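Selected chains from the complex are presented in situ; the others are not included.
We call the chains A and B, going by the order they appear; numbering starts again at 1 in every chain.
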Amino acid sequence: MASFNALVMKRLGVYCSGGDAPGMNAAIRAVVRTAIVNKLEVVGFVGGYSGIHDNKHLSLDLRSVANIIQRGGSILKAGRSPEFMQAEGRKKAADNIKANGIDALVCIGGDGSFTGAHTLWNEHKIPVVGVPGTIDNDILGSDDTIGFDTAVNTALDAIDRIRDTAASHDRLFIVEVMGRDSGFIAIAAGVAGGAEDIFIPEHPFQLEKTIEIIKRGMARGKTSSILVTAEGQKPGRAYDLAEAIRKHAGLQAKVCILGHIQRGGSPTANDRILASRMGMTAVQLLLNGSCDIMVGSQGESLVMIGFADALKSKKQVNQPLIELAQVLSN
Amino acid sequence: MASFNALVMKRLGVYCSGGDAPGMNAAIRAVVRTAIVNKLEVVGFVGGYSGIHDNKHLSLDLRSVANIIQRGGSILKAGRSPEFMQAEGRKKAADNIKANGIDALVCIGGDGSFTGAHTLWNEHKIPVVGVPGTIDNDILGSDDTIGFDTAVNTALDAIDRIRDTAASHDRLFIVEVMGRDSGFIAIAAGVAGGAEDIFIPEHPFQLEKTIEIIKRGMARGKTSSILVTAEGQKPGRAYDLAEAIRKHAGLQAKVCILGHIQRGGSPTANDRILASRMGMTAVQLLLNGSCDIMVGSQGESLVMIGFADALKSKKQVNQPLIELAQVLSN
């Protein structure tokens, strides 16, 4: 956490970075509206750090953010920037920010994006406040990130549909959800979907236990099962799991990789509200002269976390949910 | 909060009471599964306190709760009981509970239901643990109640649809949501739906401000607006509001009362997970000999709250959300 002289602040920049997440538009809307209420001008960079580097921006007013709270994706696009990984690229980005008369930034994104924002402060004293927007929910210091709730409900809707057909055909399904090396989506969608077992990257496969659960279910007349797995480092983990189950238990599993549908769609109420609160708070923090921090949600409150602290490690899946999954799948 | 001798506990009862809420089935499932894992038998009373009074019950096993986690409504039905308001009726209910060999109960419902459960302990030493299930989210001691998230998303989907037609016709709409004398659904659906103003029972109408917001929007080219109001003590408040706006500002508003669609539908991921956690925890608390309490959610944790404390007053709508609504509607 750091502070800067916010008294002279006249113009704010905002951008989305990393993977897109439903609710980013609601966050942009809240940033713009709060800024305008506080007599600030707002500039949006298009495409994240690339947009800053390439000086692609547009000015944002109340009309720009009308009727976007319900839209998936991001009107400012999102993305990753190889140039920004280099000191030279960051120098160019910082020069653009200053040349545009932008006094401070709101960054909507995940841990990679916050690393960039932290560096912008360290190297160029550009004040940034972060708003955690990622479906993966893996940001230390925030119970929830923007987009997570929508992604979980999208995955859940798919699991509900798959259960219909699984039950009609006495089948074993393996559903792979997103989350990279984080198991948040898997554990939430799996518990909510009544999955027979859930595989998260944080834990090794425990095939014996899984197979026992499936066979115990069969013994009492259950004929279909759904396993949910996080994708892990790259999509396709479900195929390995299907192969292992075939080998160990002679059971054929059908694989369903949900993929990018989990990134889109109109955001849920929770994601819109979280995004609105966080966007507003980010601007208020900048108005107070706070920077090099992100906004986090803890219980019903919003808190601020230094980027340095938030980036120290990855957030872990809550143990109680793991236990819940174990009790209920029996 | 009180305690009882749980060592001899063999048979558990479960019932839903008051208005139904999406996620009640997920809670029943969690109660049954957790009980069975712990070698308890489970009996479900049908129709809440009426069912206890009339001795309408059925035995619940793993098959009874298969494939219900995604269903709206309640397989045990819900309802209110006039007989149970009388000491005599409660005596009859307590006798039925004992005659069925039921050692303890899980009550899924709202404040009226918990008042009944608290009385059962006081008058007849029947141990009950409560699980807050009501779309109104008005239970002191719990950030969220089962069904609230689903009801808000249902209301939000309706608001999104109404905005389509409002924008196509340059119209002013007043959308009335449920919540009785609580403004939780209104404030959440209103903020998430980008409503121009939100009316909650906790506050008087501030028509001047509302009309100013609408006119300011018109001045900058906005041609349609949506106001969201809680129903208040009885449905129909939206009509009074429409009439007041017509009188004070000469504006015609169309009224849309969302009504009972908000009680139904497949529960959201959040509601299923909350219900599953609370149902499991309720049984675990009974196994520990705790009773005359309800399970509450606070942040990411579950806590226990004595019925007496939970029933002391109504939960108030969070001030930050009200402020958020004010900033973003400007």
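In the analysis below, a residue touches a chain if its C-beta (ideal position, glycine included) is under 8 Å from a C-beta of that chain, and two chains touch if they have at least 3 such contacts.
Small disclaimer: the values here were computed from a predicted structure and weren't measured.
Note on stoichiometry: the full complex in this file contains 4 copies of its one protein sequence, with 2 placed in the shown coordinates.
Definition applied: only the chains that are shown with their structure count from here on.
With each centre defined as the average position of its C-alpha atoms, the distance from chain A to chain B rounds to 28 Å.
Across the complex, chain A is touched by residues 29-30, 33-34, 37, 62-63, 66-67, 69-70, 143, 149, 152-153, 156, 160, 163, 167, 188-189, 191-194, 220-222, 266, 268-270, 272-273, 276-277, 280, 298-300, 302, 318, 320-321, 324, 327-328, 330 of chain B.
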